[in-house]
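Structure, as structure tokens:
Of the protein chains in this complex, all but one are displayed in their positions.
Labels run A, B and C following the written order; every chain starts at residue 1.
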Amino acid sequence: MTNSVTRPLDTSGADYQKTHGYITDKDRYLARMKRIEGQARGIARMVDEEQYCIDILTQVSALTAALRGVALGLLDDHMKHCVLDAARLNPKAADAKMQEASEAVARFMRS
Amino acid sequence: MTNSVTRPLDTSGADYQKTHGYITDKDRYLARMKRIEGQARGIARMVDEEQYCIDILTQVSALTAALRGVALGLLDDHMKHCVLDAARLNPKAADAKMQEASEAVARFMRS
Amino acid sequence: MTNSVTRPLDTSGADYQKTHGYITDKDRYLARMKRIEGQARGIARMVDEEQYCIDILTQVSALTAALRGVALGLLDDHMKHCVLDAARLNPKAADAKMQEASEAVARFMRS
Partner (left out) sequence: MTNSVTRPLDTSGADYQKTHGYITDKDRYLARMKRIEGQARGIARMVDEEQYCIDILTQVSALTAALRGVALGLLDDHMKHCVLDAARLNPKAADAKMQEASEAVARFMRS
């Protein structure tokens, strides 16, 4: 996991905006991830208390849906900010960024 | 979330095995959920450190895949133990249990 | 694609019901597959007429959802009939059939 500051892609477009798409909503994403962490802990507790399998599965489905919401949000923010900014200011970087976003979508769909 | 001991479905089949399918693997499920909780915490930290969106998305995909693995495992254990045991000992409970498992699969596929 | 009549699993349980779970709804499944085939043809036509990508994608999503409905229906019928019948009459075949159904669920979730 490379920190954004040192990402090779960004150096080629030093002229465009440095912040990530999700930054304006950072607190909301942090709160959502906190809740997701709590859901994971809750599922571990259900296993530990030997609760009914189907009830545990229902909670795993809820957690998966919450994660998908986060993924769609991040992707949306990324495309509307990073990718479009790149397209406006650095067409070459935009192609690379779009390819990268496409691969992230494919990876997520297969996860 | 009802505890299994008090589930109405089970009372009708008081004669068959009480434990859940995943119990023999309980420690392994607890370890997997612990790891998943750590993955969720790691993603929150990436957001907090304002790392690159696509890198965060990659970790969200990995977490989703890990959760799906847990869901498939639980479902498999549930079907092989609870549902088949019911089918052998209490045909009526088996139909209800199969219906319940089917709904859990549908719910998970839509999550 | 083996025809069911010659499937090895079934020979070990020659005493239990031979028909498949979906047979009672066969006409409904045939009608759904006919509709799905028509949806596929409609998408090909949209591509040929060079319609807008997003509109085509929307139709691909609708077709995928229709297919998932068929898969969930087949799986449900299979479990309630083939698997439960096996469980009642031939416990050994039931284990094999449940394993097979579990693998089909996993395969479908990854598709």
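FYI, contacts are C-beta pairs under 8 Å (C-beta built on N, C-alpha and C of every residue); 3 or more make two chains touch, one makes a residue touch a chain.
On a predicted model such as this, the values are computed, not experimentally measured, just so you know.
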{"item": "Among shown chains, those touching the left-out chain", "value": "A, C"}
{"item": "On chain A, residues whose C-beta touches the chain left out of the figure", "value": "68, 72, 75-76, 79-80, 83-84, 87-88, 91, 94-95, 98-99, 101-102, 105-106, 108-109"}
{"item": "Residues from chain C at the interface with the omitted partner, ascending", "value": "1-4, 7, 19-23, 26, 29-30, 33-34, 36-37, 40-41, 43-44, 46-65, 67-68, 70-71, 74-75, 77-78, 82, 100-101, 104, 107-108, 110-111"}
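Here is the rule we go by: only the chains that are shown with their structure count from here on.
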{"item": "Chain contact graph, described as a line, ring, star, complete graph or other shape", "value": "line"}
{"item": "Centre-of-Cα separation between chain B and chain A, whole angstrom", "value": "23"}
{"item": "Whole-Å gap separating chain A and chain C, where each centre is the average of the chain's CA atoms", "value": "33"}
{"item": "Where chain C touches two or more other chains, by residue", "value": "none"}
